[in-house]
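Can you read through this structure? Questions will come right after.
Every protein chain but one is kept in place in this view of the complex.
Chain naming follows the written order as A, B, C, D and E, and within any one chain the residues start at number 1.
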Amino acid sequence: MPTNAERAQTLIHALPYIQKYAGKIVVIKYGGNAMIDEELKSAVMRDVVLLSLVGVKVVLVHGGGPEISDLLKKIGKKSEFVDGLRVTDGETIDVVQMVLAGKVNKTLVNLLHLAGGRAIGLSGMDGHMITAKKHSEAHGFVGDVVAVDTKPILDVLEKGYTPVISTLGVDDEGGIYNINADTAAAEIAGSLNAESMISMTDIAGLMRDPKDPTTLMPVVDISEVPALRREGVISGGMIPKVECCVEAIRQGVKKVFIIDGRVPHSIIIEMLTDEGIGTMFV
Amino acid sequence: MPTNAERAQTLIHALPYIQKYAGKIVVIKYGGNAMIDEELKSAVMRDVVLLSLVGVKVVLVHGGGPEISDLLKKIGKKSEFVDGLRVTDGETIDVVQMVLAGKVNKTLVNLLHLAGGRAIGLSGMDGHMITAKKHSEAHGFVGDVVAVDTKPILDVLEKGYTPVISTLGVDDEGGIYNINADTAAAEIAGSLNAESMISMTDIAGLMRDPKDPTTLMPVVDISEVPALRREGVISGGMIPKVECCVEAIRQGVKKVFIIDGRVPHSIIIEMLTDEGIGTMFV
Amino acid sequence: MPTNAERAQTLIHALPYIQKYAGKIVVIKYGGNAMIDEELKSAVMRDVVLLSLVGVKVVLVHGGGPEISDLLKKIGKKSEFVDGLRVTDGETIDVVQMVLAGKVNKTLVNLLHLAGGRAIGLSGMDGHMITAKKHSEAHGFVGDVVAVDTKPILDVLEKGYTPVISTLGVDDEGGIYNINADTAAAEIAGSLNAESMISMTDIAGLMRDPKDPTTLMPVVDISEVPALRREGVISGGMIPKVECCVEAIRQGVKKVFIIDGRVPHSIIIEMLTDEGIGTMFV
Amino acid sequence: MPTNAERAQTLIHALPYIQKYAGKIVVIKYGGNAMIDEELKSAVMRDVVLLSLVGVKVVLVHGGGPEISDLLKKIGKKSEFVDGLRVTDGETIDVVQMVLAGKVNKTLVNLLHLAGGRAIGLSGMDGHMITAKKHSEAHGFVGDVVAVDTKPILDVLEKGYTPVISTLGVDDEGGIYNINADTAAAEIAGSLNAESMISMTDIAGLMRDPKDPTTLMPVVDISEVPALRREGVISGGMIPKVECCVEAIRQGVKKVFIIDGRVPHSIIIEMLTDEGIGTMFV
Amino acid sequence: MPTNAERAQTLIHALPYIQKYAGKIVVIKYGGNAMIDEELKSAVMRDVVLLSLVGVKVVLVHGGGPEISDLLKKIGKKSEFVDGLRVTDGETIDVVQMVLAGKVNKTLVNLLHLAGGRAIGLSGMDGHMITAKKHSEAHGFVGDVVAVDTKPILDVLEKGYTPVISTLGVDDEGGIYNINADTAAAEIAGSLNAESMISMTDIAGLMRDPKDPTTLMPVVDISEVPALRREGVISGGMIPKVECCVEAIRQGVKKVFIIDGRVPHSIIIEMLTDEGIGTMFV
Partner (left out) sequence: MPTNAERAQTLIHALPYIQKYAGKIVVIKYGGNAMIDEELKSAVMRDVVLLSLVGVKVVLVHGGGPEISDLLKKIGKKSEFVDGLRVTDGETIDVVQMVLAGKVNKTLVNLLHLAGGRAIGLSGMDGHMITAKKHSEAHGFVGDVVAVDTKPILDVLEKGYTPVISTLGVDDEGGIYNINADTAAAEIAGSLNAESMISMTDIAGLMRDPKDPTTLMPVVDISEVPALRREGVISGGMIPKVECCVEAIRQGVKKVFIIDGRVPHSIIIEMLTDEGIGTMFV
């Protein structure tokens, strides 16, 4: 237990970091274990509220794969996968919409209020924010982002709420699409010219040897990424995650972080202390 | 088919009605057949967009009973009723939240955009808008409205969007409650000091003899309501609906209408033509 | 007599047209029979108020030739014409000023209020809005537009009034000039980057054969105008009117319409129904 | 010719007077000789522009009796008088409207711009500013003020223009009335809660002996007025003028001045030097 | 050295305290050892910047007794004291003004910028903020506060600066007075309806037995103060300090703290941790 003097000291140490981010937009892609474990979830909520209070404009983007699978299972719907993506028919997209925009989104909004924040939940339909198109005929209602209208996000921020975003997209005929949350977060961060994007995952960061935590790469220049893929350092599930980081940097986000959502308050550690955790892409 | 001259004439006839409502808040409780029949639904969307364009500040409040029942059935959940209200356990309130805030709400938002409007979907969780408490221990997560914070609604209106509201409520411990949409609409309209509230139902209005449409009562003073209940004119499912109308008037709403949602564009007929349809409570 | 259902239908049909013009500036050059016939006049007033209510920023520009002639006759002043323009001496410009800025302008403002609108009458002197110079020594106080300061117009619009404009101009020595209302309207519309200009006349539009209404040309590209003049399709009094339309398009107005002011509510028919009347220049 | 040092001294002497009026509303009833003599007129214009520049919110209210008589004479219209008020039929009110709102008003606006100011001319019709009713059946379109809507005046002031007001009034059926300019100025000043009202006349002020300028009364408390009328000090044409001063004070105007419009720059002398001229009512 | 995880934990613990003060005005009376010791001074600067960043509107009020004595000594000026107050002649008030408004004030402003803040230094002369009157003829230019005009303070806060205030006062003849900083801080806090006032001193707080730190009284209701004075618990130099606390509470400040300025970051400990230090008056 730190003494109050030590606590004050710690708060003061956070000063330069707070100054760095005050008034800036930070997009947090919230997912993985930190969204399932109740304690971790509650820690993330307090992290977001703290950041808002010290003047950071947090935009929270979430997915919800496991909850979607749960409900599909409950209604006895079998899932088919093509190229690793779930074939999404009309019934499935309904389930996706209900789980993401109804359950996960509003539950997060509710938790943010419990932690003392103020939030409004949005989906790509609200203000026609995320325009999407079909990824492929074969995948049905799986969408690629065509454009992000940042107005609803900025309107909500300006009125003093934390926008919480479900990554559903719409097309001009009213079609609704499920969009990968990492991809959507990168597009949203890029469109907002965010100061940084933080992607919460279930690994410690990019490691030269995934089995050896001492090989964690604290900083990666996106120009190194192709070589790292050839060398197999970036592989498997990390490939799309890293691609989103690269894309966000390309669209003008200054810094992108992959951090370990399993560590409590990893967002605060990354943003408000002198030692980054995870991997920063620049 | 009217000629264009006749069309122009009709538009001009709407002038005094438009003037009457311009800049005023009108709460529309959307439900019943008009929310199920695709053609009627599309007509309502265009009604709302037209009202917004002529300067009315529309707040759309919806329920979603049938869709809730559908999903409960799909997941094999049996419903128990006490005093006409569904006993709502934890699993059920999850379904309610998903259906209302995820499916019905966002689908309406999407349809409003298709009709040329701009909308943002809200629930009682967003901005901690609707504070609720348990209706009774027996009913579980069925809630009564404790307070409505109109700030999120007014913020969304001010930024130029039509707020679409799911009637879920929250308590200070994060509990989520299903609230009757008619009741919630009345509380919202009252809190907003709305110019009028329109309740869309599946009947022509209040009739002295429900079997004889010629006995429709165009205007009812709320002081007449107790007598009408004693006489049995207001009975069955009409009792709670009328109670909400009375409550809204008591809370300061100027006029409350029960209109027939089965008639296409009944909102426009009621608001922008010289002949009301349905029953107006004052 | 349409039923209310048909009325609602008509209002809904106007939706896309209202959306097209909402928030845009439309300059209406008001003149001809529609300014003399009391019933037509009253119809125009209601058209303007309706457009204002649905969000169009209407700027009403008027002339007043017949009323000027009336007063000149009453005071026993003979008029001399050179090249079709009235020779305007000091006494005549006084009469012009009184009739336009005093009688016609304020009467229109008054009528707009009677129709439920809010208006402020302006002349080129107000805010030194229209700078003019002598057209020629021979014509005396007949002016050509040198510049339009749109600030007074935009100020009046911003405060929620319909500006009604008399087309008098001033020079820097305080000289006052009578400016042709069509020309002034084109210059005003151009300076405002108006969405469209509507010129109300006493013909159905531009016709290949003026005696045959079936030869009405619904759309004319301004590049066709020189040929149409050579062919005699544009001749006589239509020449200056069409020149103003061409000028307005050149100055950046998107669409210019010549419509038949003798048809009641022709403005509404043109703007808010699916069938244009008259001729549109693009 | 003062030296520049003396000029600077004079400007500095004006400092406390400027401070006293900065940001305050002052209604100037402009009339009499100062409105006819070209040199005096030009002096008044410069006075108004100077006051505006030093931060006074000047509202200029004018009549125009002589010009009305001129035009009536020109069109060969005979005037009949009842109780000292001109019987005003439909043709006469047309002439009044043209002369006041068209000629006098816009000419003043033009002159203010020549003197370097910015002005917009208004009449009681603009923004439905002055609601009037018939003074008596016998007098036709002679009106009494029912209400002044100050919004158009304040809107014009806020946008940085000097409002110049013709004292015509309207009723809700569109009837137009000629209103005595002194009365209207008092009502306008009262409705605006003006700091002061200045009435320009052709006398030096209220004198105990009208033939002896040394008997000028510099200050009159309105409670003394009834006695002064009994004693005959206030008589003839001064009676209605003084009544308007009394009325303005009663409606909340702090100070009302009757000043000599025949003295060049009498407004500036009254407001910005240490020696009042004329009579101040408190 | 705490780990980063512990640091994050500490930051999160501060959340409810930050929420409590966000957007509120807190007046800090800065003085004593914390203003002399360079390290403590630098700690206070960082405390103020941190509070500003988390949304607290800090108003820093300072004295400067020791520096005044230093300069007086340097110029060879002897000080005479009456009733414990320095007799302040014209030469002395000049020295006071130079030291407070020139040296101490601007040095603090400079240090706040070095710590990453934004500040503007004000004295009672700026915006004629503190109106004062002579305390007594005998004391010369020692002043009592007559009124505080909060406009300059609020203007500076609104523009995003921390106001740093020297407690000099002025009278309407331009006389300048030295005002006790504790008294002035209490008056300023009261006039601003501050959420709290913090008075930094060189003791641990109010102690029943000044020699025994375990007898620190954490909370004192101002109604207890008279008894505590009678009992001698409040005595000597504490009397005026406590009087200022009582006065601030009486003028509407919610809570007033006497804290130990010798403890580094005592402001942060008091405001952002769960354990107060010093004594809180309510």
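Quick notes
FYI, a contact is a pair of C-beta atoms (placed from the backbone, for glycine too) under 8 Å apart; a residue touches a chain by one contact, two chains touch by 3 or more.
Keep in mind it's a predicted model, so treat the numbers as computed, not measured.
For the omitted chain, the shown partners it touches in the full complex are D, E.
Contact with the undisplayed chain is limited, among E:Arg118, E:Arg229 or E:Lys254, to E:Arg118. The chain not displayed touches subunit D at residues 2, 4-16, 18-19, 22, 43, 46-47, 49-50, 53-55, 115-116, 263-266, 268-269, 272-275, 277. Although one chain is not shown, part of subunit E still touches it, namely residues 71, 74-76, 94, 97-103, 105-107, 109-111, 113-114, 118-123, 125-128, 152, 155, 159, 161, 168, 170, 173-174, 176.
Just so it is clear, only the chains that are shown with their structure count from here on.
Counting hops only between chains that touch, subunit A reaches subunit C in a minimum of 2.
Looking at subunit A and subunit B, not one chain touches each of them. Of the chain pairs C-D, A-E or A-B, the one whose interface repeats that of B-C, sharing more than half of its contact pairs by residue number, is A-E.
The chain with its CA mean position farthest from that of subunit E is C.
Centres computed as Cα averages put subunit C at a distance of 35 Å from subunit D. Taking each chain's centre as the average of its CA atoms, subunit C and subunit E sit 68 Å apart.
In subunit C, no residue reaches two or more other chains under the touch definition.
Touching chain pairs in this entry, ordered by label, are A-B, A-E, B-C, C-D.
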